[in-house]
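Take this structure first; my questions come after.
A protein chain is absent from this complex, but the other protein chains hold their places.
Letters A and B name the chains as they come in the text, with residue numbers starting at 1 for each one.
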Amino acid sequence: MRADSSEYLDTDLTEWEIGPFHGSLPAPMKLRLSLDGELIVGCEIERGYLHREIEKTMERLSWDAGIAMADRVDPESSASSELAFVAAVEGLASLEISDRTAWIRTLVLEMNRVSSHLGFFSRMARSAGAETMSQYVLRDRERLLDLFELMTGSRYLYRFFRFGGLNSEVSDGVLERVLTFCRELKLRIKEYNDLFSYNRIFLKRTQGVGLLDRREAMNFGLTGPNLRSTGAGFDLRVDQPYLKYQNLDLESIVQVSGDCHARYLQRLYEVDQSLNMIRLIVDQVPLGGASFEPLAKVPKGENYAMIESPRGLVGCHVVSSGGAEPVRVAFRTGSTAALSAIPGVLVGYRIEDLSVILASFDISMAEVDR
Amino acid sequence: MGTATLRVFGIEDPLVSFSLIVIGILFFLIVPGTIALGFLDRKLGANLQARIGPNRTGWRGILQPFADFLKLSQKNGSASFGSGELFWMGLALFFLFSNIGVVPFSRHAVLFDSPLALMLPLLLLLCFSFATLLLGFGQATVNGWFGGIRGIAQSVVGLLPAMTSLLALSLQTGDLSWANLIQTQSDGIFSWNAFSNPFLGLASVIYLCAGLVMLGLKPFDVSASRIDLHGGILSQMYGRRLILFRLLRGYGFLLWVVMTVHLFFGGWSLPFALDGVVSDLGSIPLSMAVDIGVLGAKSAILALFVFWVAKVNPKPRADQVTDFTWKYLASLSILNLLAVLLWKGFVHA
Partner (left out) sequence: MRSSSPSIAHSTLGYLGSMLSGMKTILFSMRATLPYLLGRGEQQRQVTEQYPDPVSSRSAEDLPKKSRGLLYNDIDKCTGCGECVQTCPTQAITMLAEPGATADKRWVSVFDIDYGRCIFCGLCVESCGPASLDHTRKFELAGGSRAALVQSFGSGEVTDGQRKKWLKLREMEEEDF
């Protein structure tokens, strides 16, 4: 509940600096808060603690090696940033992908979405003080990470998408295990709902807290679940489908209240949606090849590809001058807009709401700083 | 119970046996009790979270609290004690340890009794909880200050429900002395106050929750929370000071649970009116041991419920805690008092 004017004490403001590392912060960042009593009246965020010069490094690496770097834009949702880069280059080099490649790519993207959202639930639960729920979710995510290791060789940074194909074949055994996992996770989600999602204490901490207006959200350029939880139903998979999303009968999920609970529920429903999609995909994956050719040179030009990642829209702008390395690779990520919206959202709430609000926006500083 | 109880173990001098009892309680009940609670907390938390918990130190990890103690005691930074912290320590030690004399652990060790004896632990713990303010202010950080303020707000708010539940109890037992309380509850499970009268059952729940609010214990421990208030009253506490803090808080919790068991769940009386058997046991140490065992078992079960609910649910905000206490605990406890009055008046007339 945003404080109305009678609750402000109008005292001297206290300055309080938190960060860059703290248990209540979702990622390394520095927050400078101005507090009036216990209400936050101003906030400045300092970023840059996770800057790793990814975009610059990609300029000196070959195209193939660039995929390994593109992974690392956001390690938790690496499939999306990988795909953004790969799709942009494929567009530039006019490479076609086989049907099976497209289906498997969709599968990996949706599995990645589930993995990232499970991490979100864990952080959200922890920020509200429910350690038990946090541990349950992490336990389930471990099984998903094991599946990724089986499929791609690595738990987080897959380097699985290649120009024109995939890094390796995916066997039927793996697909079956994916299906089993989906079935079990659906049961677990029931358990989470019983325990946490509609828990009265959690509702009191998140309903009405961190309100974001739809217009404000669009003005800040928010995308992804953060935007859809305020009522604006823009989902790239539905509005401008890529890969095989048009075959999957998708609808945009939208919450209208725009508070922290809406953001939580939005991602909960999206996990459910992704699990349904994974089942459909595994049923429809055609047999075939998914091989790729190593790409030495990419024709001159530039291209931009957008992907709906778990945190928003990820876009990759690729500029090539016909050589063996890119001239420029620039990423546009979803968390950056969320970070810029946060100071406005925080005003009027109490200090104790800080960790809940920050966790609910699902910000990855790795994405913001690159 | 007077001087007879002081002739324990064949020692005639009352001062010596009093001191022995106090020291005995301190070392054989309080410290092990707090440590056992800490261990229960960790193992229970691990069990709930599908983990194993400490299992390498000692048999099944039972020495883990000792290992923690050793680890913390060899860590201390260069910062010296602030005056706030020193005051807090002094006050906390005084108020907590003066409870040793006034809370009996066995029928042969009721060291102090008077018509208002049951109020004493409550008031001493109230003063202990007020001392949190000094601790918070002594942290010299913004969040420490906030933690202290919240701590004291909770203490002030938690007093009323606890007091009114105690008054409701006094209507059942006649007055607030240990003798009457023990007398009323020695007839088997339905003579225990919580089960004898539905309103007193409600009073027992209110008393327990009010205590948790007052002392700032889980699940109402926002003032010390690392996540919400970035440490709050604990923001500068580490190393040896943290041990003291944990021990004192643990003892406060133990004391409150023991008080709840004494007041509402029969204290050391066994469920099947076997009390006479225990009284007739020949040796005093044996019956003391049985008493302590029964008390300990009941406290452990109650503590288990508190830990369970605390670990599984999210933490409410400080202002939500105080809202909850005023809206529900305080108002219900006052209505409850009236209801007990009416029950006694009409049902037992």
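One rule holds for everything that comes next: a contact is a pair of C-beta atoms (placed from the backbone, for glycine too) under 8 Å apart; a residue touches a chain by one contact, two chains touch by 3 or more.
As the structure is a computational prediction, the values presented were derived from the model and not from experiment.
Here the missing chain is touched by one residue of A:15, A:46 or A:142, and it is A:142. From the options A:62, A:98, A:207 or A:340, the residue with contact to the unseen chain in the full assembly is A:62. Contact with the undisplayed chain is limited, among A:97, A:157, A:182 or A:248, to A:157. One of A:80, A:132 or A:255 touches the chain omitted from the figure, and that residue is A:132. Think of the hidden chain as still there; on chain B it touches residues 44, 47-52, 55, 308-309, 312-313, 327-328. Counting the whole complex, the residues of chain A in touch with the unshown chain are 4, 57, 61-62, 64-65, 68-69, 71-72, 132, 139, 142, 146, 149-154, 157, 159, 168, 187-188, 191, 194-196, 198-201.
One rule holds for everything that comes next: only the chains that are shown with their structure count from here on.
Within the complex formed with chain B, the chain A residues making contact are 14, 16, 18, 22-24, 35, 38, 125-132, 135-136, 139, 195-196, 199, 201-202, 204-205, 350-353, 355.
For chain B in complex with chain A, the residues that touch the partner chain are 45, 48-51, 142-143, 146, 219, 222, 225-230, 311-320.
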